[in-house]
Each structure stands twice: as C-alpha cells, then as structure tokens.
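Just one protein chain is left out here, and the rest sit where they should.
Then we have chain A:
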Amino acid sequence: MSPTADVREQILEANRQAAEALRTRFLQEKTLVVNLISSPGAGKTTLLEATLARLSGKLKTAVLVGDIATERDADRIRKLGLPAYQILTGGACHLDARQVQGALEKAGFGALDILFIENVGNLICPTSYDLGEDFKVVLLSLTEGDDKPFKYPAIFARARVALLTKVDLLGIVDFDVEAVERQIRTLNPHGEILRVSAKTGEGMEAWCRKLEHALAAKRA
C-alpha cells in the first residue's frame, strides 16, 4: 500500500480565500456587489446601460467588465459618464477573485453604493468562481432557446436572480417563457425570476427596486 494523505479541501481554496477577503472589504465599505453571468450576447452590457441610467443621480455605481479582448464594453459604460474598468483575461473564460482584487486596486473607484461585475460571456466557467459578490445574477435572452436552464443547471441553481432579457421579442421568437420559468424554479426554488427588456423598459423598474432593496438590506 502506498502512503496516502487525506485532504478534504476545496480545489479552488486559493480563490475562496481571495473571495472572502473581497467580501469582508465590501461589507466594511457597505458596497453591494452583483456578479452578472450569461452567454455572450444575452444583453449584459445593454442591461447595465439601462440600469445605470435609472440609478444614476440616486446611487454611486461602477462596473468591472471581464472580456477576452477589447475595451468595448467598458467604453460603453464610460460613455454614460460612469466609471468602468475593463479586465482583459487574455483568453481565460472567466474572472477569478484575484483578478477582481487587482482590478479594484487599478480602478480606484472610491466609495460605491453598487459595484457591478460583468463576467466574461460564458454560461459555464464563471459559475465555479466566487468573486466576493453578494449574489450572482444569470441572464437568459429570448433568442437563446428555452431549454437552457436544464442544459446549464449549475448557474441557474446558484444565481439568486434570473433575468429573462429581451422580452420585447415575446411572440416574435419561439420561446416558451413559462417552461423556462418552471425549469429555473425546479433548479432554484428560492430564486427570483424577472422578465426585462432594456429596450422598452419593461421590468426595469422592478429590477432596479430589487437592487435598492438588496443595498438597503446590506446596510441595515
């Protein structure tokens, strides 16, 4: 018999520790942190543009954006006159907590009410990495097909909020909203589901109110 060592620790222990350090910092700073995860093209940046337009004036916000290449997404947020920092992952399919720590040092956002982390467009890999956020939000757009939750159960089981985006396309594309909502509820009975359209503004009020409530709860 060869010697064995019993371990029982998380494989992503180093990330977990970095995420806990971030969580402690965000708690001290009383900043609500939301980690947005979706496939490419589900509308993360468009949702953020519409969200920030509604919250600006009331709350101090900033965005960390993860992408494999280009500053395009951060530029779109900066055009609104709001702070954004682009994390270029150089090929990696997800953000990890140490990248977020490094980006925050460089970005120098100052005191914030809400920090949005727009993850790399990918419905699988970002799921495994805790970024010290208060909660994950998964976006699923109506153009993606209505079998996604059961195909990618890990993210739908974890995200506290699921946003069905581009609902202005309801009736134009074949998408069974009720079936999708049933799948999400099966995977995550305590999660919340919101139907939104950044284009028409549908559901945006409820989404922004949800963020404000979460911030108030964190500061209570």
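Keep this in mind: a residue touches a chain if its C-beta (ideal position, glycine included) is under 8 Å from a C-beta of that chain, and two chains touch if they have at least 3 such contacts; residues count from 1.
The rule we apply is simple: contacts and distances are computed from a predicted model.
Of the names listed as "Hydrogenase maturation factor HypA", "Simple sugar transport system ATP-binding protein", "EfeO-type cupredoxin-like domain-containing protein" or "Nucleoside ABC transporter membrane protein", the one that matches the UniProt record for the absent chain is "Hydrogenase maturation factor HypA". Within the set A:Ile68, A:Cys125 or A:Leu194, the residue that contacts the chain not displayed is A:Cys125. Among the residues A:Gln86, A:Thr165 or A:Asn188, only A:Asn188 touches the chain that is left out of the figure. Touching the missing chain, out of A:Ala21, A:Ala53 or A:Ala157, is residue A:Ala157. Within the entire complex, the positions of chain A that touch the omitted partner chain are 1-15, 92-94, 96, 124-125, 127-128, 150, 153-155, 157-158, 182-183, 185-189.
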